[in-house]
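Data first, discussion second: the structure below is written as structure tokens.
Excluded from the complex is one protein chain; the other protein chains are retained at their positions.
We call the chains A, B and C, going by the order they appear; numbering starts again at 1 in every chain.
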């Protein structure tokens, strides 16, 4: 099994910027490994909202995270301006596999690369559901190879 | 005792913008009362860093929060772009009383107004200390009568 | 105006214990001022759930925080076992004023004392509402002087 490698910016079709917060730093002065996942949640749900017509307050079909992971290559510390590169590595009828790469402003190599799978669920009946069409359409633009 | 009132933008001499995050929303779909305090920390420490020469990793004299509070006038929900208005209502030799007003982009009335007192401490001896001169100089520009 | 003082345990009619978490510590090695408010939320909502029949997932009448505050007397650091002392200083028809005192296991003086006002709201119409009877009954037992 090959060792994970940082992702270059050219591998990502879409970016959001995100500013770190004071509370992101832990006792060792780096952004804590946990908060990276909150950045991923923020970026991907923002994409659903801004490009896929997703309204978290009223949506009945939503994405639940069924697995997640992250490789950390180099630390970042607050205060920092980050770019989050988004890409989709697989889209099924009812699930989407995301990757989110974390770049320090100006860097070309990701400091960390995260991934997670959203399985879509109809909250009214708590059952698996097809990805809503506007989300599918928006997300398909981020699908790589 | 008079009921607290929202603060107009004109009351604040300085602003930072801040984007909400997915995790800021609670089960009721509003940004949770707790996270406002993390926004205050982020804004005020950023001011120390960018204007007062503060380096959190190496600083020996730092501000500890000895009291804090917030009045919430109207909710905000993720996703939102916020403006945080900063002002200082009192500066002693060893402490600073801050106010931070939370505005939704475009609003003139604060959705919430927070306040906290930073008492400066020399971490090496865990004792009260004078505010470092570069912070004092930077913060004095935000002092309101 | 008198300086705030720690609260002795005898001032609190009810206690919950709470274990700190790794992420509660900030870059200075103390539990960050922000996380105290998440402890208060946890304790008070737990009291509503366990003693007032409150179900956060289905409740239509819920408490929104309209103001909050905290005085910090001495730091606590993870790992620590805390006792949270609960008391109610005022209960109106539609609002409750809470105090939550933070004790290190074995201490008699609070390390911090927080307070917040819950205003009850009917989420269906987003309007002020009477405190539900089972919550009123449970909370009245914590009312001091």
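Here, a residue touches a chain if its C-beta (ideal position, glycine included) is under 8 Å from a C-beta of that chain, and two chains touch if they have at least 3 such contacts.
Source: prediction; values computed, not measured.
Residue A:27 is the one among A:27, A:49, A:97 or A:143 that touches the chain not shown. Annotation for chain B: contacts to the undisplayed chain at residues 22-23, 25-27, 29, 32, 34.
Touching residues on chain A toward the chain that is not drawn are 4, 27-28, 30, 32-35, 37-38, 41, 56-57, 62, 64-72, 75, 116, 123. Where chain C meets the chain that is not shown, the touching residues are 18-19, 21-23, 25, 29, 38-39, 41-42, 45-46, 49-50, 56-57, 77-79.
Everything below uses one rule, namely that only the chains that are shown with their structure count from here on.
Look at the CA centroids: the one farthest from the centroid of chain B belongs to A. Here chain A and chain B face each other with the same set of residues for the most part; over half of the interface numbers are shared between them. For the pair chain B and chain C, the distance between C-alpha centroids works out to 22 Å. For the pair chain A and chain C, the distance between C-alpha centroids works out to 34 Å. Chain A has residues 22-23, 25, 29 in contact with two or more other chains.
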